[in-house]
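Before anything else, here's the structure in question.
Complex shown without one protein chain; remaining protein chains in place.
Residue numbering begins at 1 within each chain, and the chains themselves are lettered A, B and C in the order written.
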Amino acid sequence: MSLNTFGHLFRVTTWGESHGPALGATVDGCPPGVPLAEGMIQQWLDRRKPGQNKYTTQRREPDEVKILSGVYERRTTGTPIQLMIENTDQRSKDYGDITQTFRPGHADITYHQKYGHRDPRGGGRSSARETAARVAAGGVAREVLKTLVPGIEIQGYMVQMGSLRADRDRFEMAEVERNPFWCPDAAMAAIWAEELDRLRKDGNSVGAVIEVVARGVPAGIGAPIYGKLDADLAAAMMSINAVKGVEIGAGMAAAELTGVENADEIRMGPQGPAFQSNHAGGILGGISTGQDLVCRFAVKPTSSILTPRRSVTMAGEENEVVTKGRHDPCVGIRAVPVGEAMMACVVLDHILLDRGQTGGVRGPIG
Amino acid sequence: MSLNTFGHLFRVTTWGESHGPALGATVDGCPPGVPLAEGMIQQWLDRRKPGQNKYTTQRREPDEVKILSGVYERRTTGTPIQLMIENTDQRSKDYGDITQTFRPGHADITYHQKYGHRDPRGGGRSSARETAARVAAGGVAREVLKTLVPGIEIQGYMVQMGSLRADRDRFEMAEVERNPFWCPDAAMAAIWAEELDRLRKDGNSVGAVIEVVARGVPAGIGAPIYGKLDADLAAAMMSINAVKGVEIGAGMAAAELTGVENADEIRMGPQGPAFQSNHAGGILGGISTGQDLVCRFAVKPTSSILTPRRSVTMAGEENEVVTKGRHDPCVGIRAVPVGEAMMACVVLDHILLDRGQTGGVRGPIG
Amino acid sequence: MSLNTFGHLFRVTTWGESHGPALGATVDGCPPGVPLAEGMIQQWLDRRKPGQNKYTTQRREPDEVKILSGVYERRTTGTPIQLMIENTDQRSKDYGDITQTFRPGHADITYHQKYGHRDPRGGGRSSARETAARVAAGGVAREVLKTLVPGIEIQGYMVQMGSLRADRDRFEMAEVERNPFWCPDAAMAAIWAEELDRLRKDGNSVGAVIEVVARGVPAGIGAPIYGKLDADLAAAMMSINAVKGVEIGAGMAAAELTGVENADEIRMGPQGPAFQSNHAGGILGGISTGQDLVCRFAVKPTSSILTPRRSVTMAGEENEVVTKGRHDPCVGIRAVPVGEAMMACVVLDHILLDRGQTGGVRGPIG
Partner (left out) sequence: MSLNTFGHLFRVTTWGESHGPALGATVDGCPPGVPLAEGMIQQWLDRRKPGQNKYTTQRREPDEVKILSGVYERRTTGTPIQLMIENTDQRSKDYGDITQTFRPGHADITYHQKYGHRDPRGGGRSSARETAARVAAGGVAREVLKTLVPGIEIQGYMVQMGSLRADRDRFEMAEVERNPFWCPDAAMAAIWAEELDRLRKDGNSVGAVIEVVARGVPAGIGAPIYGKLDADLAAAMMSINAVKGVEIGAGMAAAELTGVENADEIRMGPQGPAFQSNHAGGILGGISTGQDLVCRFAVKPTSSILTPRRSVTMAGEENEVVTKGRHDPCVGIRAVPVGEAMMACVVLDHILLDRGQTGGVRGPIG
């Protein structure tokens, strides 16, 4: 219920602004005895880190995570884990000229209207930098999942940039780590690279669609009616900066299906019920089916662009805004590890919730 | 955090199954002194009620709401409001043959796997009947909103059935109340009518997209980072039965926009900042801009269909399932008042939250 | 976090007023598959029921509980359980004269001041009648505990009325069910009977202290720092009408102990660590030690008395108030089953929480 917190039992509260001394995540409810060290979390932060290629912001932050509590002799103690990332590259001069005006499409204006007083440096709390804290928390969730559900796998990738969609027939999951777009379609990645060069030269930016899959989640995780697994995933993904849409399985396209098409038929397989398709995205009635969980979200284009857009100042004067500084032409790229982190946190949270309520007992089939 | 509860300050817990004695909603945190009587809630339930035309299930339920607590002399007292709807039409014989098998695309199987023991009559807790409780709670929220934000308006309508999309150029909001599809495009409503006749004769069903708009929500409502207005809307809509995707403003199509297109430019209008477009759907950084809140969600086709689909039994035998009984060929139609109810509850909740944290103070512009 | 809700995973929301149509409890998060029927709950309500002897209010209510949801074929389904108790004896004429004035020591005045509008009939929401809903919820908790921790036992009893304290040297737990005061000291029960007769004739009332013990709670239940088992017990007991103090183990008298006295020494027993005393009341650092949980609370005297007390009216005129009607001369008596119910709910909730976070793993000793 806290506004900067998510999760029921595995609860993450993030804090911090883009250009303050530090940001981080307070992780409460973590199971005890789980091996955890900074390096295990750092690997995920490194994937999200800006400045790794020419398609992401050139701001350079080491994004080095420190564990301040909740871990003793490299194992979790069950008490709150504080993850802190110090901000080192704080060139706030880049942002100086926007403290009195509002970037169109940016949260500057709503923060001002709501709070009256805001930290304008680099977007303050609304900066995409906040997502580093999520990725750190996701790193903890992944280590716990490893001990609770060996074999679980969470993978995110980009499936669309602008109107250019990756071709599922060409998907090779090994490609995801091989191009700067986390794209499983190598051919499309090459096309995106050209497109993005063009947009950046134009002082423009573009949106994207990310897909995150969790494989190996057992059946029976989730709950009716408002704590549904899909409702929690929807909230988690929609809470990521710049996300405007969330889909589970067939998603918005479910509207186009008939009941005959949509019904994922079931046969008996060697490990029990085997669905013949996955329009449901692994969730029925808010509860996992044992199939892959499939979630997608759309990220709008960065609002900080070099092309002038009409706006107003705090004093109520009309003006034109150009955002200088080092911005992502496609901020969706860096949302991939963020979506993975949110998936990891939500899945773990529901596994703990399920264990709490049911003790992990399952209704047998066959 | 309770699984069957949503909301932070205006909190709704729904309870009840399709064929039990009753279902309802416990509404906590309602402001005191608000005029409220059963009729004010009943009007919204009547919109959702099945059996009103040939396009919704022929199950006939009066869906009569009773206020059991929290209201004295037709005004709210600030204590919990219990809204009860008795189930009268409980032909559970219709469902007898599905207690030992699982309808493909339905939550039967996941409830069984999670809980081991479930109420199979009419889908039990996972029945769309649960949404009556949401509509009742939404009726309360609307009355409160009326006193807090006079002029606020919440309206839902169907914009797509199958692949047939309503044409925004033909939208007339007065049409919404004039056809059985709550469609603002009268011409499309006529086409849908034919299409739905055809599908029903085929023993098939179809999905839909609903749009819900809230007009008159002041700027500054909502909050970072996980209690965002859009994150809460996403969870609320995704928690409705059969919903597979949620969009705010441009939604999934935001991925196709460039930063130049997406930036809703701002000019000064007579009442302050005036946005020139609304790709944001009225929300930036999780906080309302003062523009219309625009939310869409996709409803998958009813899984209870007359066409046989392959499935398995509880005993693990493969079979084919045909669902007899009275089902909606397009359950999306009845989701319109449900979506409106969720919007009303979420908006009210955030207005109360904002009043709690900020006292309603706003940062001035101009 | 909801104001009328308690519990983390096993969550109880009560609703209803003294003289409305009904009151009840919405119980969410109950484990599935637990045998449950109305009779199992009714037995506890019958213990609390007024009018059973001359020492409790003569208002006669059958207090018959109905299960409206969450149970199918006499077993819980894991979905919300709605427990409803209809109000049948609503002689609101008894209360007519107090709608415009405030009983000293009663919540009439604060409800009025907070909400502006209240249900004055019989105290409305602040009536002790609300505790019937707690007892019903506690009945559910007890059935779940029975399946999860066989051998667990929860027992409440009265240890003090006015300044007359029961003598622990005379305690025989079998006596608790044999006198109208739930007193384990039969001799003191007889003295209380005389004292209470005297007070009632005087139009007066008196306070009491109740002790509730939970035996058989395993070690390791509870949590730091704010979700401590003792913090949750304190809130639960303090939330009961008229309670003004809560103690765990040595309680307020812990202040008088030295460290040498207070340290519950430990030896190895046949089942592991065996404490030699229990000043801690079974809780250290918010976590259960495996010893008896011991909790006490003080109930103030009924404020509705026949002796005139000075007060003011809603119009601001000074007056004298005498409360006619049927009131408990020692409302503490009926608080015994209420305290038991709260203990059952809190203990169950923490057992589920612990199972969720740790999976029930325990650090071994020896």
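Throughout what follows, a residue touches a chain if its C-beta (ideal position, glycine included) is under 8 Å from a C-beta of that chain, and two chains touch if they have at least 3 such contacts.
As the structure is a computational prediction, the values presented were derived from the model and not from experiment.
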For the chain not depicted, the shown chains it touches: A, B, C
Chain not shown: contacting residue from C:Thr14, C:Thr56 or C:Asn179: C:Thr14
Contact partner of the left-out chain, one of A:Thr5, A:Gln42 or A:Asn278: A:Thr5
Chain A, residues in touch with the chain not shown (by the definition above): 1-5, 8, 11, 13-17, 20-24, 26, 28-29, 32-33, 66, 68-70, 72-73, 75-82, 84, 114-119, 121, 124-125
Where the missing chain touches chain C, by residue: 1-6, 8, 14, 102-107, 109-118, 125-126, 130, 160-163, 199, 204-209, 219-228, 230-239, 241, 244-268, 272-273, 276, 279-281, 283-290, 296, 298-305, 307, 309-312, 314-318, 332, 353-354, 358, 361-366
Missing-partner contacts on chain B, residue numbers: 1, 9, 29-33, 78-79, 224, 352-353, 355-359, 361
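Please note the rule applied: only the chains that are shown with their structure count from here on.
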Computed distance of Cα centres, chain B from chain A, in Å: 26
Geometric centre distance via CA averages, chain C-chain B, whole Å: 38
Separation of mean Cα positions, chain C and chain A [Å, integer]: 45
Touching two or more other chains - residue numbers and ranges from chain A: 1, 224, 353, 358, 361
